[in-house]
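Okay, so here's the structure we're looking at.
Yeah, one chain of the complex is gone here, protein chain that is, but the others are all in their spots.
For reference, chains read A, B, C and D in written order, and residue numbers begin at 1 within each chain.
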Amino acid sequence: MKPQLILLIAFGGAFLTYIFGKISSKLRDGAAVAISLALVAIFACLYGRPLQESFYWGFLGLNLSLRLDALSWFFAIAIVSLGALSIIFSLRYMRDRERTDFYYSMMLMVNAAMLGIVLSNDLISFYIFWEMMSWCTFLLISYNQHRALDAGMKYIIMSMIGSVAMLAGILSLYVSFDTLLIPQIASSLATASPGYVLFVLVIFGIAFGIKNAIMPLHTWLPDSYAEAPSPFTAVLSGMLTRMGVYGLLLITYVIGGMIGGTGLGSNVSKFNYVLAWLGALTIVVPTFIAMLQNDAKQLLAWHGIGQGGYMVLGIGFGVATANSLALAGGIFHTLNHAIYIVLLFMSVAAVQYRTGGVRDLNSLGGLVARMPVAFVGALLGISGLIGLPLTNGFVSKWMIYKALIIEGHPFLAFAALIGTWGTILSVYKFLHNMYLGQLPEKYKHLEKSPFSMQLPIAVLSSAVVLFGILPGIPLRVINKICTWLGFSSLDVTIWGFTSETGTLNTINLLAAIVVVSAVVWVLFHRAAKSVVVAQDDNYAAGAYVPRDKYHYTAGFYEPLFTMLRPYLRDVVDEFYTALAGAVRKSCGAVRRIYTGDVGNYVTYIILFLASLILVQLRWRPW
Amino acid sequence: MVGRILQFILYPLVALAIGVFFLGLARKITARIQWRYGPPLVQPVIDMIRLFYQKSVSHGPVFAVGLIMSLAGSIVVVLFLPFGSICPLSGSGGLLVVLYVMLLAPMGIALSGGQGANPNISIGISRKLILALGYEVPFLLVLLTVMTHYNTISIVQVVEAQRDIGWSIASLPLFLSGVSYLLILPAMLGFRPFDVSTAPQEISSGPLVEYGGKYLLMATIEHALLLFIDIALFVNLFLGGAGNPIIFFVKMLIVFVLVLFIHAAFPRLRIEQAIRYLWKWPTALALAGLIIVTIGRS
Amino acid sequence: MRKIISVLLLSIVAVGIYLSVSHIPFGAPKTKVGGHYVEQGMEETGAANMVTSVVVIYRGFDTLGEVTVLFIAAVGLAAVLGIAGQQGFPREPASFVLRNACVVIFPLILLCGTYIFAHGHLTPGGGFQGGVVIASAFVLSYLGGRERRISKRLFGSVESLAGLVFVTTGLIGLAVGGYFLSRILPNGRPYSLLSAGIIPIIYIAIGFKVGSELAGIIDNLIEETK
Amino acid sequence: MTFLENYVFYVGAFGLVLIGLFTILVKRNLIKAIIGLAILDTGVNLFLISVGYLARGTAPIYTRAEQGAQPMVDPVPQALVLTAIVIGVAVLALALALAIRLYRHYGTLDLRKITEQRW
Partner (left out) sequence: MVNPVLLIVVPLGFAFLIPILSLLSKKAAKYIPPIPLCFNIVVSLLLLPRALENPVVVSIGGWQPAFSINLVAGPVGILLSAVVAFVGLLVSIYAVDYIREGATDRYHMLFLLLLTGATGVVLTGDIFNLFVFFEILCISSYALVAYAGDKAGIESAVKYLIQGAVGSSLLLIGIGLLYGLFGTLNMADIAKALQSPSSLPVFVPMALIISGLGVEAAIFPLNGWLPDAHSSAPSPVSAILSGIAIEVGLYAIARVVFTIFGLSIDSTSNFLMFLAVLGILTLLVGEMCALGQNNIKRMLAYSSIGQMGLILFALAMASSYAVVGGLFQLVSHTLAKALLFLTVGYMTYRTHSLDVSALAGIGKRMPITSLAFTIGAFSLIGLPPFAGFPSKLLIVRAALATKECLFFVLIGGALLGTVIEAAYFFRIVQVLYFKDGNTNIARKQVPAVALIPIVIFVILIVGIGIYPKFITGLLSSAAAELLNRVDYIRNVLG
């Protein structure tokens, strides 16, 4: 299987789907699912088989080449799996919407572009796929119209800023080293001056930081997540945003020579410390802002930013201190985050689908009775998000915390941990307001979510638990990635780690929890029977509770907000908005040059001529 | 092997016994401080047995699952804590795991309560979670101080280290942390002045309002275990743990009585007041400790 | 304000130009190309009027462009003014003397114009000059109160045909001599009317073209301002 | 004074050029601006002719009469000027036609008021 063939399937599939869509919608759905599943199968078969190939005969004299190694396989399998699941999820979700052909082909296109990104072996094809991903994403975000348009604009402008920075960085590397093949750059960069290395790091840091929504560059994310069609939000949050992480890992690889060899260049280390601190900032602030949100997708979106912080923290810190545990934690968290955030967005989407697009937390409630599968998905999702033991999020967070503590950076650890508590508060609100509490009258007769939605939710739910119990499965691959990046190998077992300063054993934990739960359950079962009563038949201390609706869920954390609200403004976003306003205003001012009076225009011409002559006459600079 | 299994079975029971004893003790001592006679020490046990056989009302599966999750979580946490020399789950992740497993209890109660669909529960849970956020800030700082100071995440290793160099609380940074821990302990245990989330007169005991029979029983057990956990953690981290369970128990008792004095002496705080308090002095102390430790390390 | 700025800017430009122009000595022989034409032109082209030989032969391509520019102006003017077809329009008749004088003079001017462009290679003058003179005849006739308008069709065709003649002559040159506008006809005897190769042909074509175009332009403007 | 003697043509030519430019810059009436263009053109043409001038030269036309010692002036600028004149005419014709149309649309030829197309 050649890598270019995979890309051909992926991109060709996208086009084909569009064409099929013109013929019949059934055919299109089938094709979309088949192609995405075929990609999953292909990558599953390719496990552990490294590939490398030049696939293009020279793009402006640059050889474009592809490769498949541990890192790219890891990301690729996640991309195709999540892509396939969200396509399956879309089958019902997108039915009866308009422009579905466009939607499906763009979904496949985005997946293909992401595959391209992780498979590319040189920076220029990386950039090409990166840009394709950006504009496809833009189109998909804008799909929902209305408010989505502003979200899309915000996304694309920031994304463009990132990509022009990246373009400058890439070409600067090319000019310096006369190659764009990543391995060759990696070997060349070891000899570069520290200042140049820092420049490269910063410029790529900006590009990937925007994509990964690191704190001062995050403002595009909440609106985009919230406004994009939900199955795409899943892809966007799960993998697309995390292409930033992939990028950071790529930089890590490129500077890997310095890590393994003579020790870290001080600039590299400093940069990564900054990155780690930014990651910590990214964990804390958005998590607290998330508590303020009343829109389910906005809330999750802010968590998307916050969780990105963990990855950046892990990777940045891991590189800064050459600590493979933190690095592996960061990488692992990427995968875990992808799984549970997709799960969460899907459960929101399932609710949206049945309630007709409602995602305002204050108007939902009690849906556990109507949509149990979605509830279980959401429950496991938030467990993963919090990092409750036996879910996947726990393991990766544990790795990062441990590395931070053992390396002696308790403040970073504190930021990460306090982020977790913020997470608990906000995701509980999410779960409670959506699935628990009282079921509003109008939702009394909702149907269960359809099978094509339950299936992805079930798959992802089991993945959350599976990786929580047996973290060794992905960790082996991640360990391979770490060694490929030039880090020392970890002592990974199927159930966790062993180490001097603290071991993790998920099997013990599992055993303990299962046994204990069983005991408790038996105890519970042996006790006197209980009577199931109607939900609203409850004790209100004599107060009158209106039967039809009482949304006591509105303003869930009001006491906290009255304290915190002044501090939880998104200052950065306000700043950017002001900046955009200023740019707009100055553009308007510049336009006034064109006064419409031809006399002025002729004056400009003569002025130009006269100033040319005058300058040459007076200073003779030319 | 048999010993280990015995540990697994007996230790939680012991912990439960201590917890229940503390519950009774709390009511007794509080009453005495307030010039009342108070219920007998075994009153909680009697209540629990009664609850076991009492009929109850359920609001759906999650109502039960949440509680089971909560209780199981608490028991597992107990297994992580060294009790004297007993520590069944010593090598399974250390303090970091404890931190997270401790989350199961409030999460479970919250889940179960959420299913209850009673406004009082919602208000109670909201307060409980906010309060948790309040005390977690100093609590995390304290734990981080300890872990950084001893450069380990294993509680057993912390205890062992103290055996060599003396109690943690004797050294300056950890003294600050210890004091901070003590200051937030009532909040962690849900004792007055931090019992606004379960205020019986105001919101009908908040999350517990819909519980009856076995549900209330489990909530009670969970609370009892919480008493054990939080105090045992303090003893382990700051008072050098103990070589044998008896001494350990004595240490716990002393700490608990200290907490009770605070409990009995202060009126209930509003939630904002509570948070403001928690984020002021305990946090400042814990932060100071952490800074000192970090500086000392580097 | 505007005036002051203009004066300021223009004086800078003036200074600049002065500095450049002062390196171009006035009235001194300096142009190698021009010198070459003056010395060799007679032999090479067979035309007595060097300007003509430069205009038509050496820089014939410019002339083609020039003719095109005029053509564009005529077409563009019509397009801009949006004149669809011709229609007669009543005019106040001129006085008897004026009208009849025009009738008499009109053919004479035409003849003069024809003379000028036909002798372009021998005497001062040429296609453009002759064409303008011809156009002036039409102006005169309009001024003289002529009611009839020129035929747009006819004039348009003349324009086109004349242009085509120029192009075709050049292309024949290309086919025969290998160069566009190469001398396909012999130079002939100097100073005679039928000499100087293709110059007379082209100049006649230009004469017709310029005459008809300018007449057309004037006609259009008259119609527009009526 | 020698400059003026030597360069009087240039001075005149560029004088016209500058006057033309000044007119375009300053005058607000479209017709005046077009007049400015015409003056500008004239100036440029005059300059081109002056470039080709040869002291005491004659027209570059051979005649059957014997050529004296008089040199001929450069024929090239004359050819250029011929072209330039025609181009100038074309531009002027078009400009006037446009002015007519513009007046119909706006009812004015004041360039300050004809600023609908701007920004």
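Everything that follows uses one rule, which is that a residue touches a chain if its C-beta (ideal position, glycine included) is under 8 Å from a C-beta of that chain, and two chains touch if they have at least 3 such contacts.
Bear in mind that the values here come from a model prediction, so they are computed numbers and not experimental data.
S.K.: Shown chains touched by the missing chain?
M.R.: The undisplayed chain, in the complete complex, is in contact with A, C, D.
S.K.: Check each of A:Ser24, A:Gln52 or A:Gln145 against the chain that is not shown and name the one that touches it.
M.R.: A:Gln145
S.K.: Which parts of subunit D are in contact with the chain that was left out?
M.R.: 17, 20-21, 24, 30, 33-34, 37, 40-41, 44, 47-48, 51, 76-77, 80, 83-84, 87, 90-91, 94-95, 98-99, 101-102, 105-106, 114, 116-119
S.K.: Using the touch rule from the top, list residues of subunit A that touch the missing partner.
M.R.: Subunit A touches the chain not shown through residues 57-61, 124, 127-128, 131-132, 134-135, 138-139, 142-145, 148-149, 152-153, 156-157, 160-161, 164-165, 167-168, 171-172, 174-175, 583-584, 586-588, 590-591, 593-594, 596, 598, 600-602, 604-609, 612-613, 616-617, 620-622.
S.K.: For subunit C, which residues touch the unseen chain?
M.R.: These residues touch the chain not displayed: 16-17, 19-24, 30-34, 36-37, 44, 57-62, 64-66, 68-69, 71-73, 75-80, 82-84, 153, 156-157, 159-161, 163-164, 167-168, 170-171, 173-175, 177-183.
Here is the rule we use: only the chains that are shown with their structure count from here on.
S.K.: What is the distance, in whole Å, between the centres of subunit A and subunit C, each centre taken as the mean of its C-alpha atoms?
M.R.: Each chain's C-alpha centroid was found; their separation is 73 Å.
S.K.: Using the average of all C-alpha atoms in each chain as its centre, how far is it in Å between subunit A and subunit B?
M.R.: Roughly 36 Å, centre to centre.
S.K.: In subunit D, which residues are in touch with two or more of the other chains?
M.R.: 21, 25-26
S.K.: Give the pairs of chains that touch; include all such pairs.
M.R.: Per the contact definition above, the touching pairs are A-B, A-C, A-D, C-D.
S.K.: Applying the document's contact rule, which stretches of subunit B touch subunit A when the two form their complex?
M.R.: 8, 12, 52-60, 62, 64, 67-69, 71-73, 75-76, 79, 88-89, 91-94, 96-97, 99-101, 103-104, 106-107, 110-111, 114-120, 122-123, 125-127, 129-130, 132-133, 136-137, 140-141, 144-145, 147-148, 151-154, 157, 203-204, 209-210, 213-215, 217-218, 271-272, 275-276, 290, 293-294, 297-298
S.K.: Enumerate the contact residues on subunit C facing subunit A in the complex.
M.R.: 2, 5-6, 8-10, 12-13, 15-16, 19
S.K.: Where on subunit D does subunit C make contact in their complex?
M.R.: 6-7, 9-10, 14, 18, 21-22, 25-26, 50-57, 59-64, 71-72, 74-80, 82-83, 85-87, 89-91, 93-94, 96-98, 100-101
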